[in-house]
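Can you keep this structure in mind? I'll have questions shortly.
Every protein chain but one is kept in place in this view of the complex.
Chains here go by letter, A and B, matching the order in which they are written, and residues are numbered from 1 within each.
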Amino acid sequence: MIHTHTLPDNKGLMAKLSDLFWRRPWVLLLALLLPAILWLGIIYIGSLVALLVQSFFSIDEFSGLIKYELTLKTYLELLRPANLDIIVRTVTMATSVTVAAVVVAFPIAFYAARYARGRWKVVFYVGVMLPLWSSYLVKVYAWKLILAKEGILNWILAKLHLGWALDGILSIPVIGGNSLSVSYIGTFFVFLYVWLPFMVLPMQAALERVPNSYLEASADLGAKPSKTFWSVVFPLALPGIIAGSIFTFSLTLGDYIIPQIVGSSRLFIGQAVYSHQGTAGNIPLAAAFTVVPIVIMAFYLWFAKRKGAFDAL
Amino acid sequence: MRSSQDSRAPLSLKTAAVCGLLFMHLPILLIFIYAFTTEDKTYQWPPPGFTLKWLGVTWNRPDVWEAMRLSLKVAAISTCIALVLGTLSAAAVSRSKFFGRETISLLIILPIALPGIITGIALRSAFSIADIPFSVWTIVLGHATFCVVVVYNNAVARFRRTSTSLVEASMDLGANSFQTFRYIILPNIATALLAGGMLAFALSFDEVIVTTLTAGQQATLPIWMLEELVRPRQRPVTNVVAMVVFLVTFVPILLAYYLIRDGDHVSGQGK
Partner (left out) sequence: MTSAVQFEKVSKHFNNVRAVDDVDLTINDGEFFAMLGPSGSGKTTCLRLIAGFERPTSGEISVLGEPVKNVPPYRRNVNTVFQDYALFPHLSVAENVSYALKIKKIDKTIRRTETENLLDMVRLQGYGDRKPSELSGGQRQRVALARALISKPKVLLLDEPLGALDLKLREEMQEELKSLQRTLGITFVFVTHDQGEAFSMADRLAVFNEGRVAQLGTPEDIYYRPKNAFVASFVGTSNVLSKNLLNSLGIEGFAASLRPEDINIDSENGIAARLISKSFLGSATRLSLEINKERLTALVDYAQGQHLKENDEVRVSWKSSALHMMQPAP
């Protein structure tokens, strides 16, 4: 040993702080968490709480000013037929979009998880990830182009001499309309398109965790493919499906852009919130409306947690 | 082992899967075609002809540039804030077990778990209660809130794969907390942070739901587009802007994918 090295000293701010972090690990923990707690815990949660509190205020019908007294009057207003309609409409749309997303996403997720190998695996992964992250508004805009009267969909149907089929569908009451871009069917397709990747990814993750041996065991025991699917594959994919449905359901519940651009003029919850807080200036009613998706999602998340869906996120 | 016969998917499944993928991608392709159409009044298909004219027209539109500049600024600032908040909380949550750990994760995930309009309305009403005028910073406040989770998720995943003994080894060899962060932790999580930052940038750049509520009279590029969608003025310019917005978000997303994948690759080798 030619020379000995000196040990680092404890002078300087960094060294002193570092010593403190070692002696009192909770100081380091607090230092790490403090920015997030201040930002999210105080600004964000604070705003949410303030909003919820306002839902217990009411608006004076004559002056249009907010009365700062705690009351359930605003919640009662939610139960008026017009407002109840909005809630039922939105929840029905969210449910149908979620169910359709499960049906369309399943083959993609199943193929990607169980059959795609090598280059195809990458193609499927990137092919789902890109639409997931890419611009929401551009995707909605693309559908405006597709569904327009002079747009590509009508052109294709005309070429195939299927225009009568579309007219038939559009003549169905409630979900039909003058054209696809002003009907619930149009709204439904855009929702389905925009949220589909949110369903595929968790589903694929869940299916990838199903060992091949399970499927083989079921086949060895003489089960028909359909039986294997319903009794083995589907239950194992269920946590992924629920995880994906949290996204499709929640996102549909709160959206107010899509029904505004593609759809009939009848309101969804998001639009109702937006218009009540904006032009009408009725913040209490807007706040009460936001409580609806919060309550629905709270129930949904509680249910999902019981089914073990969070492990698939 | 599965026999090769077994590993081939039924044709119906394959068809359904490929159709699903096409369903997700063909509409975006349409955007690119429309950006070059000669038709300027309607969304006519097939386009009567193709031209590069609208690229030039868009290039000379000051309102588009203004919106673009605001979007880039907001996305850059929000990404920086999200990087700091997300990395620090990820470090805390993945390195130690403490009371309230679950609450912190929930707190971070909440802004994307709740519908965007709730975040937007909550912030907007808070601004009005506190008498805060709309500015770049009110937009940033909303964006950073939901961008944190993207960085956080990437960082937590990387921290989990990085052995805790690396930090102990560094301290053992004479490095204090700050030196350990600089020489050991940062290089090991850098690609994950970069990927998280890219995704946060893309998320912020094209966000519209929260932004309409926190921007006031300012227009980011998505808000500019939304106005054009509701009250069309010059459709071809909107088409070009849609293409640009897609490309500006597309590039960081693709980069993020390769960064995450390479990160996995490297840490997989170490095992």
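Rule of thumb we're sticking to: a contact is a pair of C-beta atoms (placed from the backbone, for glycine too) under 8 Å apart; a residue touches a chain by one contact, two chains touch by 3 or more.
Note that the structure is a prediction, hence the values are computed from the model and not measured.
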item	value
Residue among B:S12, B:N60, B:S165 or B:Q217 that touches the chain left out of view	B:S165
Contact partner of the left-out chain, one of B:A35, B:I104, B:I184 or B:M243	B:I184
Interface residues of subunit B (partner: the chain not displayed)	163, 165-166, 168-176, 179, 183-184, 187-188, 266-267, 269-270
Those residues of subunit A which, in the complete complex, touch the missing chain	1, 4-8, 10, 18-19, 22-23
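Going forward, only the chains that are shown with their structure count from here on.
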item	value
Subunit A and subunit B: spacing of chain centres that average the CA atoms, whole Å	15
Residues of subunit B touching subunit A in the complex	2, 7-9, 13-14, 16-17, 20-21, 23-25, 27-28, 30-31, 34, 42-46, 81, 84-85, 88-89, 91-92, 96, 98, 104, 107-108, 110-111, 113-119, 121-126, 129, 141, 144-145, 148, 174, 176-178, 199, 202-203, 205-209, 212-213, 222, 225-226, 229-230, 238, 242-243, 245-246, 249-250, 253-254, 257
Subunit B partner contacts - residues on subunit A that touch it in the complex	7-8, 14-15, 17-19, 21-22, 25-26, 28-29, 31-33, 35-37, 39-41, 43-48, 50-51, 54, 104-105, 107-108, 110-112, 114-115, 117, 124, 126-131, 133-146, 148, 150-152, 155, 193, 196-197, 200, 212, 216, 246, 250-251, 253-257, 260-261, 270, 273-274, 277, 283, 286-287, 290, 293-294, 297, 301
